[in-house]
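Have a look at the structure below, then the notes.
The complex appears here without one of its protein chains, the remainder shown in place.
And then chain A:
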Amino acid sequence: MYPVTKDFLGKPAPPGYVAGLGRGATGFTTRSDIGPARESASTTSNSKAEDQGERFKDAENEEGLFSGLPYSADDEEADQVWTQIDAKMAQRRNGKRKDESMAKSDQPAIEEHLRGAKRQLQTLTADEWASIPDVAQLAETAARAKRRRIAADPRRGNNPGERMVQVPDSAMVGVLTGGGMDESISASVDDGAATDLRALGQARDAVLRMKLDEAGQATSLKSTDAAGYLTSLSSEAALGIGDLARARKLLKSVTLASPTHAAGWIAAARLEEAAKKPAQARAIIDEACERCPRSEDVWLEAARLHPKGAAARSVLSRAVRALPQAVRVWVAAADAETSDTGRRRVLRRALEHVPGSVALWKAAVGAEPDAADARVLLAHAVETVPHSVDLWLALARLEPYATAQRVLNRARRAVPTSADVWIAAARLEEQCGSGDVALILRKAAASLRANGAEPTRDAWLALAQQAAADGLPATCRAIVAASSDAGFDADDTAADRAAAYAAEAARLAASCYEAARALYALAAEAAPGSVDVWMQAAALERAAHGPASARVAEVLERAVQRLPQAEALWLQLADAAPGADWGRGVLERAFAANPQSEAIVLAAVALEAGAGQSARAVALLERAVQAGGSARVWLKAAALHRRLGNAKAALDAARSGREKFPASSHKLWLLEAQLQGDAAAARQTLAQALAAAPRLSPELWLAAAALDARASVPRARAVLERARVHIPRSPALWLAAVRLEASESVPAARALLARALQECPRAGCLWAESVLMAERPQRKAASVDALKNAGAQDPLVCAVVARLFAAERRPDKARAWFGRATAADPDCGDAWAWWLRFESSLDEDGKKERVEKLEAACEKAAPRHGQVWPTVAKSPDSDGLSTTRILHLVAEALAQTRQLT
């Protein structure tokens, strides 16, 4: 079939070739369990499938067993019977299904029945709606009445309606033995097989505590001291020479093989030293000195290994004779001298041999005790080594002003690429002279650029920071000004530059005030139209000099001259100095520059109202209202009238304001509702508001629900449900609903809270409520959940955890968590108030100081938000009160909320 050939290596097989077939190869079976059956090559490939099919056939299978038998008349009859049964069953199932569907179509849904009644509801007026009696209330009262009847019934023992509960045997036994019922789990469980519940509980407590601590410390950085760790490692490695004899032998062979290799000798000597054999180490290193006298390292090692004093000195004297050019050896020799004169002598000799070494010159100058001698030496040094900037600067520092100037000029010529020389010149001028520092640095930048050695921006800024740290503000400013072009191309726009300057200034603001100030000045120059830059500059001044300083006013004054249209800058300027007169003057100028600006008018109104000039404030507002202001103007007008006790005017202002802007500000609606004395009118107003703009704000819905809750809980519930339809995923609405339920029944409230948490899984207020509503044993677990889901940065959750600790009488932990809560969001007033409550409830030493410290911190943070804080702070009673006073009021008001027991 296929010809036999000897030329087969590397050739492809003929197409369709079956291996082994051509030569009639046969297989074999060594072991029946692993090997294949004996078969010919031709059948191997195609017989596999059917082979396996037969192998896996079930011997019990009827089909297989009887498939060979003939199909008789009996079989046919049996098959017919079976088909009939199948058909009958299918028919029966079909009939059942049809009945079900018929029944469904016959009975329409309840909604269908009620559709007509629902349509009639459209015509219902608000009054009719309000007068509908509450079904739940009726039902409840009926149930209660029935219970009361039963209680009054003298035959109540025979009453079949009463539910009876069997008394457990233990209670019977307890009563028989004369004691009460034992409900507690005894602390000592004698039975070893019984589960120790107390221990389990304690373990769970410990785990929870650990988790809480972990969540608290997640922010603090964990680090190891890298340097210390490495040192300890290397010392261990040095001592851990495992096999001394082996190491010795190895190093011996190294030194024998290449006796001029210094490293081998040094290693051998160090090994002996590590093995505490100093004499041998010295012998080895002495030999090394003879064998390789040209190696500095060997000599230095020899000097180190020999005892300090005469021995080391003699080694080093031999060393300098062998290596007169080695600077390190000379320095070591100088260090080995005990007396100053000796050192000086050695260094002079060294400089004779190596006049070009800066290190040696520095050592020599350092060894001179007298400034005059040092100066002479340095004068020599700068002539011999003119490129060393350090030597020039040292010389300039020792010279008086006039000579120093000359020295620095020479230095500049000698080293035209060094920025340090220029900066030293500027420093000299700032400290002693009257020259223009800025001019010097301008020249410096030009000269350095010409020599191609201009420092990068970072280098310039580092130099500026250094100058500021040395107490040279003028130099620092001049350096920043000189660096204005560094790192920018010609195609960088002014705005790019200004942004870069501002970013650098923000980075340096904390560390280097002068440099940041100079950078803001540069940024303002580059982009005079940017309000942000001016604001940041003012913020920097404010942080450095306090909120009402002349510097802040100066910066803002320059800003408003450049940007008279920027309202924010005018407003900041009006706040930059105390006193109503200043503010009035500024705002007048601002108004002259921006006659249409509402913000300025409102600021003026606030100023006048704060200064007690209510007539002027009202007049200003009238003007603004007449000019056709926005909703904010109307709101302010209404608020001002209310504050002045002018309820009617306030109501008018609010009403006309919201008529003008029905869908832009919910505050006008709320104000109107609040100003209306009776509940019915307020409810009507709110209903109008909700009809006009149901999605405006949850606040409107909350106010409506609060109004209704006083009269009827179910109605408030309905309001809140409608609110959730209009504004889904609002934690405030859910929280209000949960609290409403909690006033009725706590389990229902818990169920609602679970739904709320599913809809708003990250809402801190809801999680805090969930901790408060949990049963006492579940509280800790609930708090861990809350921290995990709302994040450890939520002030309300942190405050609740703190209260948990406070309830456990662990003031330190509680204080730490209160601190975390207030740090997470200093604007949340509730956390501060809870903290104050906690501190005032404690009765320990230093209570007064702690409360005072807390008040000061709160005053500084000036919180404005929270759950209870705004209601207290914005009520007309607390008008004009200080933050501390409000803090105390809020702390009192918190007694009305849910407490941990």
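In this section, a contact is a pair of C-beta atoms (placed from the backbone, for glycine too) under 8 Å apart; a residue touches a chain by one contact, two chains touch by 3 or more; residues count from 1.
Assume contacts and distances are computed from a predicted model.
Entry comment: the absent subunit's protein name, as recorded by UniProt, is "Spliceosomal protein DIB1", drawn from "COP9 signalosome complex subunit 1b", "Gamma-secretase subunit PEN-2", "Spliceosomal protein DIB1" or "Ras-related protein Rab-14".
Summary of contacts with the chain left out: across A:V4, A:A117 or A:V725, the touching residue is A:V4. When the omitted chain is restored, the residue from A:A13, A:A510, A:A754 or A:L900 that touches it is A:A13.
The chain not shown here touches chain A at positions 2, 4-6, 8-14, 17-20, 22-30, 34-36, 41, 44.
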